[in-house]
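One structure follows; several queries about it will come next.
Showing chain A:
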Amino acid sequence: MSLALDLFTVVAVVLGAFFFLAGTVGLLRFPDSLSRLHALTKADNLGLGLIVLGLLPQATSLLGVLKLVAIWGLVQLSGATVAQVVASAIRRRQDPPS
Partner candidate 1 sequence: MAEFLLAAAGLIVATVAVGLVRILAGPADVDRTMAAQLLGTGGVATLLLVAAATEARGAEDAALCLALLAAFASIAFVVAAPRRDGR
Partner candidate 2 sequence: MTATTLAGLTGAALIGLGLYGVLVNVHALRKILAFNLIGSGVFLVFGLVARRGAVAGFAADPVPQAMVITGIVVAFSATALAIGLLLRLHERRVEDAAAESDNRSDNKSDKT
């Protein structure tokens, strides 16, 4: 049982780290700000989400589980808002109001 859980942790954390890598590569390689923003949101949502998912079996208490889920939820909320707000800031910059 514990071996299966550990394996789950390893797989989820590796996947999460992969999405951080993907987000960073996108941030560096994509040609314009909007596509870079797209890459960034992948790291925010999937990267951290998978790492939290992977750490859940390692949590030692109910409070620990609750904290992990709360952290993921807060980052989700913030990430979504930041994507919206930054995207409209980029748009404003590209076509300035007449």
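Inclusion criterion for the candidates: all candidates are chains of the complex that A comes from, given by their letters.
The rule is short, and it goes like this: a contact is a pair of C-beta atoms (placed from the backbone, for glycine too) under 8 Å apart; a residue touches a chain by one contact, two chains touch by 3 or more; residues count from 1.
Nothing here was measured: the structure is a model prediction, and the numbers come from that model.
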item: Options 1 or 2 - which one, within this complex, touches chain A; value: 1
item: Contact footprint of candidate 1 on chain A as seen in their complex; value: 6, 9-10, 13-14, 16-17, 20-21, 23-24, 27-28, 33, 36-37, 40, 43-44, 47-48, 51-52, 55, 58-59, 64, 67-68, 70-72, 74-75, 77-79, 81-82, 85-86, 89-90, 92-93, 96-97
